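Have a look at this one.
Only one protein chain is missing; all other protein chains are in place.
Chain lettering (A and B) follows the sequence in which the chains are written, and residue indices restart at 1 in each chain.
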Amino acid sequence: MKRFIIFLLTALLLLSTAYIPAFAAEERGILLGEGQSHTYIVTAETDGEYKLSIEYMAMPGRQISPQVDVTVSGNGESFSRRIELTRFWKDGTTADRFDTDVKNNEIVPDQVEQTLWQTMSVGFNKTTGGAAVALKKGEYRVDITVAAESVRIDGVSLAATSVLSYKEYLKGVGDSSSAATEIFTEAELTSGKSHSSIIPTYDRSNYSVSPNFYDRISLNIIGGTCFSEDGQWIEWEIEAPESALYSLSFRYYQNGIRGLGVGRSILVDGQLPYAELGSVLFPYCQNFKDLTPSDDEGNPYLIYLEKGVHTLRLQVSVTHIEAETLKLEGLVQECNKMYREIVEVTGTAPDVYRDYYLDTEIPGLIPFFEDAVTRLTDIAKAIDENAIDDGSETSVLYEMVRVLEKFIKRPDKIAEALNDYKTQIDSLASTMLTLKSQPLVLDYITLTPENLQREGTASNFFTNLIFRLKLFLHSFVSDYGTYTKGSKGQIDVWVNSGDLLSSGTASGRDQMQIIRRLSDSGFTTNTGVGIKLSLVSAGESLIKAILADRGPDVALFVDETTIANLAIRGAIADMTGMEGYKDARSEYPDSAFIAYTFGKGVYAWPITQNYSMMFYRTDIFGELGLSAPNTWDEFNRTIQKLAQHNLQVGVGAGQDTFEMFLLQAGGNIYTDDLKGSGLKEPQAVEAFTRWTNLFIKQGIPLAYDFLNRFRTGEMPLAISGYTTYNQLVALAPEITGQWEMVPIPGTYDEQGNLNRTQSSNVTGAIIVSDTDNLEGSYEFIKWWASSEVQTPFGIQSEAILGKAARYNTANTVAFSKMNWTTEESHQLLTQWASVTDIPQTGASYYVARCITNAYRRAVYDYENVRDVIYRYSDDIDREIKRKLEQIQW
Amino acid sequence: MSTKRVSRSAAGNFFITLFVLMFAAFMMLPIYYTIINSLKPINELFYFPPRFYVTNPTLENFVNLIKMQAQSEVPFERYLFNSVFTSVISTVGYVFLASMAAYPLAKHNFPCKKLIINLVVIAIMFRPEVTSIPQYMIMSGLGLIDTFASIILPAMSGSFGVFLLMQFMGSIPNEIIESCRLDGAGEIQTFWRIILPMVKPAWMTVVIFTFVGIWGATGSQFIYSEDKKMLITMLSNFTSSGIAMAGVSAAVGVVMLLPPVIVFLFSQRSVVETMAYSGLKG
Partner (left out) sequence: MNKRKSTSGFWGRYGASYFLLGWWLILFLVFTVIPIIAAVILSFTNFDMVNMPKFVGISNYVTLLLDDEIFIKSLSNTLFYAVVTGPLGYIMSFVVAWMISETGRTVRSVLTLIFYAPSLAGNVYMIWMYIFSGDSYGILNSVLMRLGLITAPLQWLTDPAYNSYVVIIVVLWMSMGAGFLSFVAGFQQLNKELFEAGAIDGIRNRWQELWHITLPQMVPQLLIGAVLTISSSFAIGAQNAQLTGNPSTDYSTHTLLLHMSDYGYARFEMGYASTIAVVLFAIMVTTWAVINRALRSMSND
């Protein structure tokens, strides 16, 4: 009996241990959320060059990749860098190639994330970027802190970076079968990619792009600016029918960088086969070309594939240029800093007849310029040496050298030519931007066995001509507007083609195509209502069309004023009649509906909402011992302190700035019943005074180009629409990490709370009252407004139009899924909570111009502020009365 | 045959030439700037204030422009065709119609002639901005919205060309017409064979005026379908996309400028040849 029990217990024990590995496998590694960190100890076996190898699994979250801050310290040294741990995305298609719409056009697939373990091997020194770091033998401590998103990490080690050379590689390969044939794969049919923004698209300009049909759209290329940043990769599945040595050939297009070409690493089955494939350069071309990576004598590099399935990965590689771009970044920063020091002495508009003795005022000036000249020349030489083609990139550098040498010789001329200096820095910065970006477009990939001859594809002029002709003729037969005809009828949707950059979203054909894709699969199949999309300007054309009864059923991205005018005249429908109105509305902030509410009805549905944030340079503020102002009083004091150093502050001279002051003081443009002007109230007068004083007393510039001034630092503080953020990120990378976006200054109210209220600007969707299909229109609005549609719309817009055009959706749920980092999101949401809006009336147009005129009278002509605002307030009252006689609201 | 003319002083010549050249430079300034911009690489386009010269001229903006249209569903050639088709039909149609209409108004007498002439002049003065709504209603009533006719027909209904040709034809001496009648030609033959060739310089003006007007008109208030849109509509989609597109939009400006310039030069040449050959006023 005892033996039996022991046996049973042992059996149970053994059985239970069988489960432990299973548990351990699911719970592999350590889960780190945002802000969490962990420390690992790693060993460098010998002195040598190492990269950090991290095994990780990105946890599902937003679309952006997790980012970790890594610090490696030991042996008296310390290195740190921020590393992006890319996710793994796949196309979510069910068909052979891609899903198609009713007309057989291929549709861009949704991107589906695969949660799996990946290994990343990367440099960890900020100053040398992705290159390996030289370490002495010994132990090192690795601190990892997650900066964005969350990851599981299962191990960190130091990987020696010696890779085989090509010769060594060839020695170690197996036998080649002579029955091997060519392997062909279309580049758009990927098996994985690092970012959801890398999506296939189409190029119909030439018949030789494979495949291309004259009667339907096929997605035949992948890449472009969406495949250009360090760390991005695309993977393909390759099946080798026989084991053999194959050469690679890429059909590509690259029009981003001339002289240096664009760099990629080629990895087979996740490994770099040999060193020479670590940095393959794709030269500039104006038409699709073939590239076969070869050695200096023209012999193609071969890779060995055993019979079976493999993965081929192409990863963006900046090793050929990284050292130079990092140096250039540092140089641009220092040049800007020197610019600010000069400006401190001379002001931004120096007196050309005065000698400022800059070389003695700023002791480091001339030595800095001399050093800069040397550095620039070195960088330019390095670039020229590496150039595979004629390029213009270095001309900018030499130009700068010329300017600096002039300064060194004649320091008294610096003040005169200050603007030249600034423009040169701008130019240098934009060159650096160009160099960092490595865009590449791919059409197809061919692997040819060693013994076979590769047939080139020459693009024949005549076949192309015939193709274009067919395309052209087909355009007369094809119906571009109407799509799926639903069983329950059809609605006409107009997308505003007008220039909407002021509200942050440029509508256009790209967006329309995204809407079409989303609506075909999501809307028409579910509701049975077909959609006809057109791109029409929402100004006069819309009004006339509605008048003539030829208007659409629904119009998108319409501005506030047009909506107000149409609403009070009964031309558009009340949204509250929509089934499911309350639920749909819960995804939006109330502030977005204010401009559309008249009486009890809500006459449009908000799409985008734009408001302002405050931007400041943390580095400059740090140097000067300043901190970001929280109240307007602090803001004014900051202006004065900055003025002592000849630095400027930017505040818009527009109505929205006035509204900030007005709302924070508790006032409003209109009286509560919306039938009179509220501008004679003491709060309004005070707000107007404070606003105009910024320009009169504080000397804020009346007009300015924010982007450039912020970059150079001569305007280290400004209040601007939050979409400026994206422009800064995309166009001013040299100041990454040196600036912040925070909510605007506020005013303390009686309860001691900080009131950061401001107004906003929305665009909306409307339904025309005369529509035949009100039900269908309501369904469309409900579908369109939901986060299930707004999220992919925003993400795809950003993918196609770039980061600088990130979608400023009004849908709070969709907003949380956009690619903002947690920190950015937090700042924006904090401000968004305080955002409201000024109601619209039939006289809003008049208010706008009166406020502008009042502003100009006060600021240009120095008229008495109180008199001015009273006068224009009366004016507004008169106009409101006049309008009310014509139409009620 | 050379003409003897009163000569001009040399100083007069010099000043006139100088004045003309300076003035010409002033006229060309913005256009020159657009051309220069289209040749600038991206980093030079970022300069603010913008510069009036280019240090590294390149054609990449034009190449990019061509590449951009690779992504449009409606092929570029179709937009081009739409613009060329409407411009050419409008221009040719209008020149014929206006010439035909101007001749009776200039040289014949018939009831309501005075009334019509006054209408012609008056109609030139009336600004289209306010007539656009009634015009839209008429188009809509005729079912012409979203068709080429909505652009071509109004283009052929303007009265400026008629007025211009009327004036030119008015200065043709009546003796010529009389002699044609004596020779037995009918009115229509007279018109075709004699009058028309004589007013070729006026043609030139009408051709350019009409072509430029239609070529540059987006027709956006009447045309909604993508495949009927004009070239300028498609190209101007690029100009609203921000800084990065500045080079491409300058290239757009240059491209849109070319056909009118070509039409201009072409009509100049043919007119002058006819003049030299026709021996008017003998």
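Methods note: a residue touches a chain if its C-beta (ideal position, glycine included) is under 8 Å from a C-beta of that chain, and two chains touch if they have at least 3 such contacts.
It should be emphasised that the depicted structure is a prediction, and the values quoted were computed from it without experimental measurement.
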Contact with the hidden chain (one of A:Ser177, A:Ser191, A:Asn464 or A:Asn853): A:Asn853
Contact with the hidden chain (one of B:Tyr103, B:Phe148 or B:Tyr224): B:Tyr103
Option from B:Ile145, B:Leu164, B:Ile177 or B:Met234 whose C-beta touches the chain left out: B:Leu164
Among B:Thr34, B:Asn56 or B:Ser225, residue touching the chain not depicted: B:Thr34
Residues of subunit A (touch criterion as defined above) contacting the omitted chain: 348-349, 351-353, 416, 419, 539-540, 543-544, 546-547, 565-566, 569-571, 701-705, 842, 845-846, 849, 852-853, 856-857, 860, 883, 886-887
Touch residues of subunit B, complete complex, unshown partner: 1, 3-6, 8, 12, 16, 19-20, 23-24, 26-31, 33-34, 48-50, 97-98, 100-101, 103-105, 108, 110-111, 116, 119-127, 129-135, 137-138, 153-154, 156-160, 162-164, 167-168, 170-171, 182, 184, 186-188, 191, 201-202, 204-205, 208-209, 212, 216, 253, 256-257, 260-261, 264-265, 268-269, 271-272, 275, 280-281
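Everything that follows uses one rule, which is that only the chains that are shown with their structure count from here on.
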Mean-CA-position distance for subunit B and subunit A (Å): 43
Sites on subunit A touched by subunit B in the complex: 201-206, 217, 255, 286, 392, 395-396, 399, 423, 426-427, 430-431, 434, 468, 471-472, 475-476, 478, 480-481, 494, 497, 499, 501, 506, 508-509, 513, 534-537, 540-541, 544-545, 547-550, 705, 708, 731, 801-802, 804-805
Touching residues on subunit B, where the partner in the complex is subunit A: 41-44, 46-48, 55-56, 58, 60, 63-64, 66-67, 69-75, 77-78, 81, 132-133, 136-137, 140, 145, 220-221, 224-227, 237, 240-244
